[in-house]
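Only one protein chain is missing; all other protein chains are in place.
And then chain A:
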Amino acid sequence: MAKAYYMDKATSCLPVFHTSELTKTYQQGEVEVHALRGVSLDLFSGELVVMLGASGSGKSTLLNILGGLDVPTSGEVKYQDIDLTRAKDRELTRYRRNYVGFVFQFYNLIPSLTARENVIAVTEIARDPMSPEAALELVGLGKRMDHFPAQLSGGEQQRVAIARAIAKRPKVLLCDEPTGALDSATGALVLAALDTANRETGTTTVIITHNASIAQMADRVITLSDGTISGEYRNATRQDPRTLSW
């Protein structure tokens, strides 16, 4: 079982996330699914990590646990001093509210709110948010702030989702297949927005994907298969996402 320890002097030497021997088993209908079979890893402040894995490798389950959407069956998961292992719904809500930004494959924008209002929906419950306009400028949507989701393209919607995720200045940004529903060119734009957000805000960013090309934009790449970490490496340089294609 691989254990991923990586110290990046350029970022920080303290892990923001620490997991050890995480397992997750759940019932799917009458079948018991072992989604995670003992995952131990650390994530460090400011780094951009891409987690690669085929579908069913457990990457989404891991992301959900890191994001406080789910709790592990066994093992330990800590965000700084916060123990997420056995946290109750109320504590998980507070954790998500204060520390985590999410970007989803299907954007999950609120259709009845405009781009700006979707961002405000998060900033108005955050402790120290940036202005919604600034967040939207950052993802290049300064001109389309008052459009409803139904009036935006898929790529634009995803960038609104990124703006919404970073506007509260989260400590960690978790992205689940952010380009999964987009074509290559649009996907590159979305990844560029994530890259910019990571560089400019220093937010620890985790992108999970099955698309190996995306790995080149990461500081570090972790590969998951069958519920365990099957490999990890560090890129010497992060490649500009705009140059990626698949």
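Annotations
Basically, contacts are C-beta pairs under 8 Å (C-beta built on N, C-alpha and C of every residue); 3 or more make two chains touch, one makes a residue touch a chain; residues count from 1.
Convention: contacts and distances are computed from a predicted model.
One chain of the complex is hidden; its UniProt record names it "ABC transporter permease", one of "Beta-ketoacyl-[acyl-carrier-protein] synthase family protein", "PadR family transcriptional regulator", "ABC transporter permease" or "Sulfur oxidoreductase". The hidden chain makes contact, of the residues A:P15, A:P72 or A:P149, with A:P149.
Touching the missing chain, out of A:D176, A:D195 or A:D219, is residue A:D176.
Check A:L22, A:L62 or A:I120 against the missing chain and you find that the one touching it is A:I120. By the touch definition given at the top, chain A reaches the unshown chain through residues 60, 64, 67, 69-70, 89-90, 93-94, 96-98, 100, 102, 104-106, 108-114, 117-118, 120-122, 124-126, 148-151, 164, 176, 181.
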